[in-house]
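Questions regarding the structure given below will be posed in turn.
With one protein chain withheld, the remaining protein chains of the complex are depicted in position.
Here is chain A:
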Amino acid sequence: MAASILRRCRGSLQRCRAGDVAALHSGPSPRRVQAPGPIASGRRAGNSPAGERGVAPWVAVVGLEIHAQISSNSKLFSGSQVQFAAPPNSLVSFFDASLPGTLPALNRRCVEAAVMTGLALNCSINKKSLFDRKHYFYADLPAGYQITQQRLPVAVNGSLSYSFCVGGKKNQMLTRTVRIKQIQLEQDSGKSLHDDTRSQTLIDLNRAGVGLMEVVMEPDMSSGEEAAAAVRELQLILQTLGSSQAIMAEGQLRVDANVSVHHPGEAYGVRTEVKNINSARFLARAIDYEIQRQIKELENGGTVMNETRAFDYKLGCTIPMRDKEGKQDYRFMPEPNLPPLILYDTKSLPANTNHQQVVNIDWIRERLPDLPSVRRVKLVEQYGILPEHSFTLLNEDGLMEFFENVVRQTQMNPKKVIGWILNDMLGYLKQHNLTVKESPVSSLFLADLLNLLDRGAISSSAAKQVLEELWKGEGKTPLQIVKEKTLELIQDQQELEQICQAVMEGHQEEVMEIKKGNRKVLNKLIGLVQRTTRGRADPVLVKQILEKRLSQ
C-alpha cells in the first residue's frame, strides 16, 4: 500500500519535474533516445513491477495533425497580404483585428489549394462543406474564435504512401500508407511573445487569419521515423502542388503528434499530444522520446495522462504544457457569416457561370502536376537508378533538377552520374551546410567534368581533384583546371612504361613480394605510380604494364 502510494508520488514528481529530468539529456550532442522502428522493449520489462505483463513488447501508435500554411497572396478571409517576417502588425486588416462589424469573405485561392491537396492525397472532395466557429480566449485570437471546418471539411478519406529506409546500412526501402481522415480549411492565429521580465505579452497579428490546411492523419504509424517520413512526403507533395511552401523553419508546416503505447492485442493506451513540432530534424526524435517516456512511465508502474506536451528541442525531451484547468469546451457553432462552400465538377457546373466565382474540381484535377511518387518511378525507369536514389533526389530541394541537367549535358551513363551527385556533390553540400541552389558548382561545370572523365581525358582521381578546385567557385572551367594543373591522362604508353619501370626499381622489396605470390602488394605499386603521376595515369593501363613487367 505504502509502496504504491510512494510510487504514484514519485510518478507525479517525475511529471512535475520533467524539465529537470530532461535536463540530464541535454549536452553538446543530445544522444538519440531510442532506436527507430517499431519498439520491442520486452527486455526492459524486468524493471516493471512483478506480476505484470511479463515480457510482452510495447507497440506505439502515432497519429498526426499537420497544419500547412496555404501559399496565397492574401489571407483566408481578408485581403491582407501574407508574408513571412514582415514588421509586426503591418499585415493586419480590420477583419484580422476583429473590428466589430467586419465579416469574412472567403479567398478562392485558399479553397483551390485545399482541393488540390485533397486530390493529391486521394481524398474525396466534399462538394458542400461548412465553416464553424471554435471558441477560446487567447490574446492572439482577436475574435475569440477561430473559423474552421469542424462538421463538414472540404476533403475526407484520403491516403498517403510514404517510404523510408530500414536495415543496418539503411539500404532497404519500406513503403507504408497512412489514411488521411480529413483536410479542413481554417484560420491561423496571431503570435504571442511573452516577455517574462516585464510580465508583458506582445501580440503580432500578421499571421492572424492566414489560411491553413489542417491535414489529419489517422494513427497508422508506430514510430517517429515513420511519422517523419510521412510528413516529409506530405511536404514534398505540398511543395510540388504549390499549395503550401511548407517550410518548417518558417512555421508553414507545424506538426502535432498524438502518441500512445499499448501491448499488442490490448486496447490502445492513453494518448498524449505533442504539440508544435516545428522542425523536421526533431520530429522523429520528439515522437520517439515520447514513446519511450510513456513506456518507462508504464513500466515503472505509473500512468500516462491525457495531456498536451511540448517538445523542447534544446533539452531533447517533451514536457507538459501548462494547460488550462480541466477540459476546454470550444462551444463550436456554425459560422453564420459564411454560406456553405459549394464546389462544382464539370457535370454539376451550372451553365453561364462566371469562372471567377466558382471552383471546378475537375479543372483542378486535370492540372495537377506529377506527384513525387510518380516522379520517382519515372526517374528509376528513365535513368536506371536505384529507388532509394530517387528518394534522395526528390528529398533535396532542387537536386532532381540538378541531376537531370547534368545528365542532359553529359554522355556519361546516368547510373554513374548519380554517384557523383549523391556522394561527391551532396556530401560536400551537407558538409558545408549548403542547399543545392547554393552549390558553387553549376550543373554545366559538373557535366563538363564528367564528360572529361567519361571520354578518358582524365582519371577519376584527377576528376576529384578538379572538383575540389571547382568548389572554390572561382569560375574556372573544368578544362581550364585540368590544363593548369596538367591533370590529363598520360596518353603516351612509352612514358607510362618508364614511370612504372622507375617505380619498380625504387621498390625492389615490393616487387619481390609480388613475385613470391603476394598479389595484394600490386595495388601498392599502382598507388605509387598514381602518386608519381598525380593521378594522371589510367589505373587499368598501369596495372597491365606492371603485371607484364613483373611477369618478365
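Some points to look at:
One rule holds in what follows: a residue touches a chain if its C-beta (ideal position, glycine included) is under 8 Å from a C-beta of that chain, and two chains touch if they have at least 3 such contacts; residues count from 1.
Operating definition for what follows: contacts and distances are computed from a predicted model.
The listed options are "pyruvate dehydrogenase (acetyl-transferring)", "Sodium/potassium-transporting ATPase subunit beta", "Glutamyl-tRNA(Gln) amidotransferase subunit A, mitochondrial" or "Large ribosomal subunit protein mL40", and the UniProt record of the chain not shown names that protein "Glutamyl-tRNA(Gln) amidotransferase subunit A, mitochondrial". Residue A:P104 is the one among A:G63, A:P104 or A:P372 that touches the chain missing from this view. The omitted chain makes contact with just one of the residues A:Y145, A:Y289 or A:F311: A:Y145. Of A:P87, A:G167, A:G265 or A:P336, it is A:P336 that touches the chain left out of the display.
When the full complex is taken into account, the listed residue touching the unshown chain is A:T201, out of A:S90, A:T201, A:Q382 or A:Q501.
Mapped onto chain A, the interface with the missing chain covers residues 94, 97-106, 133, 135, 137, 139, 142-145, 201, 203, 329, 331-333, 336-339.
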